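The complex appears here minus one protein chain, its other protein chains still in place.
Chains: A and B, in written order; residue numbering restarts at 1 for each.
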Amino acid sequence: MTEAKSVTETKKTEDQGILKGLEQLTPEKIESVIQQVLSDETGARLKVYVETCVHCGMCSKGCHFFLSLNDPRYSPAGKVKQTLWEIMRKKGKVSPEFIKQAATIAYTQCNMCKRCAMYCPFGLDVAYVMSVMRRICHKLGVVPLYIQDTAHSHSVTMNQMWVKDDEWIDTLMWQEEEAQDAMENLRIPLDKEGADIFYSVIGPEPKFRAQLIFQAAVIMNAAGENWTMPSMPGWDNSDMCMFTGDYEMMERLKRRHFESALNLRAKRIVMGECGHAFRSVYDVGNRALGWRMPPIEVVHAIEYYNELFENNKIKIKKKFEQPVTLHDPCNISRGRGLHEMARNIVNATCENFIEMTPNREHNYCCSAGGGVINCGPPFKNARVESGKQKAKQLFAAKAKGAEVVIAPCHNCHGGLEDIIHHYGVEMELKFFGDIIYEILELPE
Amino acid sequence: MHDYYSFFTGPFAWITFLVFIFGSGWRFYSIWQLAKKKDSAVFEYMNMKFALRSIAHWIIPFGSRSMQINPAMTVVTFMFHISLFITPLFVFGHVVLWKENFNISWFTLSNTVADLMTLIVIGSCLFFLWRRIKLADVRYLTTPMDFIILFIVAAPFVTGFWVYHQFPGFAVMTIIHIISGEIMLMAIPFTKLFHMFLFPFTRGYIGSEFGGVRMAKDW
Partner (left out) sequence: MNNCDTWDWNAGTKLVADFSALKNKFSYIEELRASPDGERVGIIVKNDDMEFTVCTQTSEGEPEPWESGYDKVWNLRFGPDSRLSAFVSETGKWKVSTDDTPWENSYDFIWNMTFNSNGQIAVSVQKELSYCVVNNEIPWENAFSRLTGMILSPDGQKTAAVIESVTVLESEIFKFRQGCYSIAVNGDAWSHNFMNVWNPSFSKDSSHVAASVRASYGEYYIAVDGKTWDRSFSSVWEPCFSPNDNSVTAPVKKGGKWFLAKDGIILWETPYFQLWQHNYSPDGTKIAAIVSPSFGRWTIAIDNISWGINFSDCVSDIVFSPDGSRIACLFKDNGKWGVAVDGTRWDEPFDMVWPPVFSLDGLHLAAKVKKGDFYYIALNGKRLNAQYEDLESPLFSPDSSSMLIRGRKGDLFNREIISL
């Protein structure tokens, strides 16, 4: 039995998005927004979740925040208690001070990883309840500054990083040129109609990690794929609007992304190694638009790489030698069951594989997902502290010999990087793309 | 005394059954209506196979990792719920009442087993009480209503045990036993005790989402 220490004092938030947003609130506005969200946008699902919870605390061990911080306020149900229970009990008559705390909890103390839903005997989905809280905060204009800015970028540019139309195309051409040093006549075909693969990435790739586009281009060319990337907005599959609660904007984004692929008559969308974008494209965004499943098949990089190896479409020079361990990102293991395919890739590419435990659906979150890392520096310390359990898990894998952590998700990379640094884990982080590129045998 | 007994085993028992049945029916109906109006997409993802798969894993002891890492809670919960249902239905004293009033009867538990199961329920309630007071995370979630519910559940078993063993004042206690049982039944539709009826739906839904869309396990 885990003996949690008692409730600690809440730290004061210094986030300007939250603090300045609060200045524009009145109790009347809070009440009317809450009433509107509760009556128009939620229904039996929220009601049943809140009414069925028997306060048993079984979800506590499902949450890495609780496991790391050992404070009852961080158990999943504890977070619901501090947000929606109170709101529903008081029928929206809550203070700006309450909203400040609720926004901090909803945006920065829950990664929406849904692990707790696997620990609750009733399968109650606390991530959903937190998303309702975020929706309320979005409508109140009380959103952490950094992630709000990202959502604004989405609304203007249809990408996460304020990348302008020309900068995107220019980056692709630059990466194409760089990659031509590795493979002559390599192409990143723009706007090619009827391609088998529409390759989409997240905003940070052209902005900060352009080498990933380079690597993907080399892999696609080596595999002889009929692929394309769009030159116009719609290339970004990421979605911070889903996480701020700006669902209208999420719908606009997802529509643009799907229509980009549909208008190019692509057979399917293959996306880079990103978790939250996959959740947005495969699960949340399509539903919001009325598509039961995505209108065009969506394939995560893991599924795609697995296919490459299964069909012998690429060859490797030799296996990656350093011992590796694998971090299962929530949105693609718990969100799409890709963990076994990920292991197939590890086995096809690496000499020595060491499992971290728990793993697969039960893996601990990186503490960065769900938009938490996107809330930026004001919350970084708290985020890294909540990764203590993850650090322990990594240390255990390291003790068994693992030197490299493969994390096929951008947010996981960001989160794990901070955890590895803060706790002195001293392990190297890689994407599958990094490893495959490194050992890839280029065709003559 | 006899008048009270007749009232609580007669008209009030009928009221209890009606409140329980219609209250539960109303609760289901209102949730159903709300779901149809506001969460119609939920029905699109319900999948019988995956719902049953999930339910099966969660009604088998230690069928989920959550249960495995909370062994004490798992053992107590299963024994508690089994005893909670079996005892009132099959205890000899209750079956006799069905026989007398409706001329129907069925299998009965031996007195020793019934006694043991009653003690299991009482012991489990004490365990739950201990968790609520002692474990910081559970304490944090606990509301006064949670204690009341625990009391409502424990009361019929404590009083039943008292009556069966004919402890002093058992005649009065018999009436209290009847009332406490009736209160529990009536409380089901209007309190968190209704979780017993909602379990298949909440479990079934998350099971459907995990199985059908996410292609992952939820246990």
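What we mean here is this: contacts are C-beta pairs under 8 Å (C-beta built on N, C-alpha and C of every residue); 3 or more make two chains touch, one makes a residue touch a chain.
The structure displayed is predicted, hence computed values, not measured ones.
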#### Entry: Touching residue (missing chain; options A:162, A:353 or A:395)
A:162
### Option from A:93, A:152, A:313 or A:380 whose C-beta touches the chain left out
A:152
#### Entry: Which of A:78, A:96, A:233 or A:285 contacts the chain that the document leaves out
A:233
## Note on the structure
subunit B positions in touch with the non-displayed chain are 40-41, 44
### Message
Give me the subunit A residues in contact with the hidden chain, please.
### Response
17, 20, 40-41, 138-139, 141, 145-146, 148-149, 152-153, 155-157, 162, 164-166, 169-170, 173, 185, 187, 189-192, 194, 231-233, 246, 248, 251-252, 255, 262, 265, 267, 289-293, 295-296
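Here is the rule we use: only the chains that are shown with their structure count from here on.
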### Task
Quick one: report the Å distance separating subunit A from subunit B, using the average Cα coordinate of each chain.
39
### Task
Note which residues of subunit B are touching subunit A in the complex, please.
31-32, 34-35, 37-39, 41-42, 44-45, 54, 58, 64-66, 69-70, 72-73, 77, 131-132, 135-143, 146, 192, 194-195, 198-199, 201-203, 205-207, 210, 213-219
## Note on the structure
In their shared complex, subunit B is touched by residues of subunit A numbered 1-7, 42-45, 47-49, 51-58, 60-62, 66, 72-73, 75, 77-78, 81, 117-125, 283, 287, 292-293, 333-337, 339, 358, 361-362
